[in-house]
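Supplied in structure tokens, the structure appears directly below.
A protein chain is absent from this complex, but the other protein chains hold their places.
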Amino acid sequence: MPDLQWRLRNQDELVTWRSNDETVVYDAGSGDTHLFDLVAAEGLNSLLESQLTEQEFVERLANRLDIKPDEQLHRYVGRLIEQLEAAGLLETADS
Amino acid sequence: MEFSDHILLQVLRDPEKMATLSLSEWDALKPLARSTLVISKIAALAHKLDLLDLLPEQIVPHLTSAHVFAARHDRAVRWEVNRVQRALRDVNTPIILLKGAAYAISNMACATGRVYGDTDILVLKDRLGEVENSLTRHGWDTDEDNEYDERYYRTWLHELPPMRHRERGTVLDVHHNILPRIDKLQINIQLLFESAIPINGTKVCVLSPPDMVLHSAAHLFRIGNFDHGLRDLADLDELIRQFNNLDGFWDSVLDRAQQLKLTLPWYSATRYVEYLFHTPIPDRVKRTVAKWAPLWPEVPIIDRLVKRAVLPRKIDDRDVRRQMAISLLGHWPLPRLKVTMTGLFWIKRMPWFAKQEKT
Partner (left out) sequence: MNFKTNVNGLAEAIHYLYADFSIINECDFIDYRVSLMRAGGLRRWIAPYMTVVAEGTSMFSKFPVNAAIPYWEWGLNRCIARFAQHYLILHAAVIEKHGNALMIVGSSGSGKSTLCAGLTFNGWRLLSDELALVSTEDHCITALARPITLKNESLKIIQQLGSHVKTGPVSHGTVKGTVAHVRPPTDSVDRVNERATPGWFVLLSYQPDAEIQLEPVTKAQAVMQIAHNAFNYGTLGVDGFKSLTQVVDTCDCYNLTYSNLDEAIALFNGDQFAIKNNVELHEAI
């Protein structure tokens, strides 16, 4: 559903550590540790700013990476949302 | 020495006493507290009362270890509830958290320093199939790879076989009643659902205070599960102390105990929790509850079994008498005769079916 608002489940529980181009994120809620590459880390940063619909997420990420919001980026963001939701990092705003 | 003067019980009743213990007293206390799962409660109390600097330095790393361990359990149970809620969001049933999960989510006093095993939830019986399907879709599998065990759980107990999450390895026990079908006493579970208290307006609930304490009593003295007897009685002591000041609490408990026919478990629960932890129970309540005592000679027998079951006498080896006491308490209200006539009942108890442990 394109108008769903996505937000980080509890950003106060996230602890990040950056080393070169990689970011490791610890979620104190789930106890899980996640490895983010550069692009995914920018995705996370986008969500740290505010909750977003999928379209807004694509546009904000494109802006951060200084690229065009093309079909490939749409697919990437779709997959990223699925992975983050399954990992318990992301939830819809009405959860 | 009176049993209730045991050093471990003294420390649990009066944590400040920790500061007066000698090194050899701690040496005796430590393994007992570990094996009865109360060491993390003691550690939590030591932190809360700022006693660590007053204790012998040798015990501090052990209490720190226990404290860390309990904190992990607290996080894990909260996450488990979050995941269960997510998995069951489309199933039309309230989810009543039982025991430890309920204590943690409601931030009850007894949750401090508690370690948790399985997560227990209660759902509507006619939604059980949907619940199981949803859980399976979200990563849980039935834990029993023994066909007999699986049938036993479904046929005679009050729950699905334990469900283990494929990735987290955590175990979820899904109940549809609080007493097993093999028990002659059948609870009207609808009453518990009607009184359950939602958490933050969601469909995740906890039992009402009277039901919560009665469930604890039933778990110990009707189901007879004394595997963690000391910890469970300590929980009940703290629950009672916490609810003591609620308006109408005691009258509600007495009424409910009669309504659910749990008068005998409640008699036993109050008897032992007061004996071990000096739980404050109003005299008028004690007078009413005294009428629910069983006929002689049951009381002195249960007295002995409970004392034997709550504290191990041997640390280095199997305490056979304790295991026997736990086993006897677990079978005290005997299952219906027709269950003992089935093969399932006995096969489950055969030692040859026990799995070997992995290293």
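Here the chain labels run A and B in written order, and each chain numbers its own residues starting at 1.
Convention: a contact is a pair of C-beta atoms (placed from the backbone, for glycine too) under 8 Å apart; a residue touches a chain by one contact, two chains touch by 3 or more.
Predicted, not measured: the structure shown is a model, and the values here were computed from it.
Q: For the chain omitted from this view, which of the shown chains does it touch?
A: For the complete complex, the undisplayed chain touches A, B.
Q: One chain isn't shown here. Among A:Ala28, A:Leu48 or A:Ile67, which residue touches it?
A: A:Ala28
Q: Which candidate, B:Lys17, B:Arg75, B:Arg241 or B:Arg321, sits in contact with the chain we can't see?
A: Of the candidates B:Lys17, B:Arg75, B:Arg241 or B:Arg321, B:Arg75 is in touch with the missing chain.
Q: Residue by residue, what part of chain A touches the chain that was omitted?
A: 15, 17, 19-20, 22-24, 26, 28, 31, 33, 35
Q: Could I get the residues of chain B that touch the absent chain, sorted low to high?
A: On the chain B side, contact with the omitted chain comes from 22-24, 26-27, 30-32, 34-36, 56, 58-59, 61-62, 64-66, 68-69, 71-72, 75, 312, 315-318, 351-352, 354, 356-359.
Just so it is clear, only the chains that are shown with their structure count from here on.
Q: So in the complex, which bits of chain A are touching chain B?
A: Of all residues in chain A, those touching chain B are 28-31, 88.
Q: Which of the residues in chain B end up touching chain A in this complex?
A: Spelled out, the residues of chain B in touch with chain A are 72, 75-76, 78-79, 82-83.
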